[in-house]
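For reference, the structure discussed in these notes is given below.
As you look at this complex, bear in mind that one protein chain is not there, while each of the others sits in place.
The block that comes next holds chain A.
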Amino acid sequence: MSTEAMIDHSVDATPTAARRLPLWAWPVGIFAAIAVLSLVRLITGRNDIASSGTLSAALALAMPIAFAGLGGLWSERSGVINIGLEGMMVLGTWGGAYGALIGGPWAGILMAAFCGAVGGLIHALATVTFGVDHIVSGVAINIVAVGAASFLAARFFGDLDGGSDVQSPPVAQPPKVGIPGIADPLSTIEQKGWFFLSELAALLKALTTGLSALTVIGLALFVLTFYVLWRTPFGLRIRSCGESPTAAESLGVNVYLHKYLAVTISGALAGLGGGFLSMVATNIYRESQVDGRGYIGLAAMIFGNWRPGGLLMGSGLFGFMDALQLRGGGAALHALLLLIALLLLALGLWQIIRRGRTIQGAVAIAVAIAVALIWVVTDSVPGDITPFAPHLTTLLVLAFASQRLRPPKSIGQVYRKGEGH
């Protein structure tokens, strides 16, 4: 059984030219986002919407998703769809807690990566060596992993003091790091409530103080991934396996080996994401702790168009929404409605003025006005809606932007050596 690519391009076959954002677009985009957030704060009067507390919570909530997404990136760039990320994260939560109990936080981090890598290796064995459909193998791994983690937890945590069959005793957390002496001045600026500057200070504070070592490692892994995949021959080979394995084969690339490596690395990264949950986000292993974050990571990767920068933004957005909901509940997310309205308005104007698409622009502006109206009329988002806000966002983004996404060309296809004609 073979699956088509994650995004089916047979629909609306007009290919949009893949345009790379220039480098200056990143800082400009970030500054614009800060400015809009600041504007929303001034209009709604909700000071917690971009406070340093919210932003550092957002970072902590984004990291597991980002780890999983980064894992997905490695695997899918080599052409292997990985919905087993969820299961590999589950293995990582157990590994992290077990390692941390046995040999401290650093052993926990290694163990989390190792357990995830085992999951990745199984996925590689099934999909690369045996040519099993990627989705099928992923589903099977998710089932095995949940069972294995639950079984191992009962076996190894059940008899410990403070542990039970479904929960580990508290474990040692990785150390916190930060730039000393910078927190106080930034706090002062944040407290002033200045337009733009306060938000900038809050962001800097969230990024420079009280970070877990694992967060720093994760962010470094993003840089490393970009460098390895896009700037080294090894990365080019991995990506060539995802674009056209037969072409890679004809150039002497060992496709099996590169796919194996990429999928195993993918598992290790997802495992680190699981370890983050059991060692940093909390300090215990708990059953069903992952709770679909592997899938969200995959969604963030698609959202980010199979590129590390976009993936980081996607996970940041999901983390931010989670943080708002956890800290401020429906009322904080309500302020976000205004943000959405503003963004849609900008999008609509851009469509009309710069691209001459009157209809699309008008639709966007109409939706913007509707969202703004909802914002005026209501004063909170129902609590039951908030937990699935990220999922809804993913669905909407896929619905409106899937034609602009460009997945690796041979993703999901079974490759067998010597059979490409």
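Keep in mind that, in the parts below, contacts are C-beta pairs under 8 Å (C-beta built on N, C-alpha and C of every residue); 3 or more make two chains touch, one makes a residue touch a chain; residues count from 1.
Quick note on the criterion: contacts and distances are computed from a predicted model.
A.B. asks: Write down which listed name, "Simple sugar transport system permease protein", "Acyl-CoA dehydrogenase", "Aspartyl/glutamyl-tRNA(Asn/Gln) amidotransferase subunit C" or "Cytochrome c biogenesis protein ResB", is the UniProt protein name of the chain that is not shown.
C.D. replies: "Simple sugar transport system permease protein"
A.B. asks: So one chain is hidden, and I want to know which residue out of A:Ser150, A:Asn305 or A:Gln413 touches that hidden chain in the complete assembly.
C.D. replies: Once the missing chain is taken into account, the touching residue is A:Ser150.
A.B. asks: Among A:Ala33, A:Leu186, A:Leu277 or A:Ala299, which one touches the chain that has been omitted from the display?
C.D. replies: A:Ala299
A.B. asks: Even though one chain is hidden, which residues of chain A still touch it in the full complex?
C.D. replies: 1-12, 81, 83, 122, 126, 130-133, 135-137, 139-148, 150-156, 158, 165, 292, 295, 298-299, 302, 382, 384-385, 387-388, 391-392, 394-395, 398-400, 402-403
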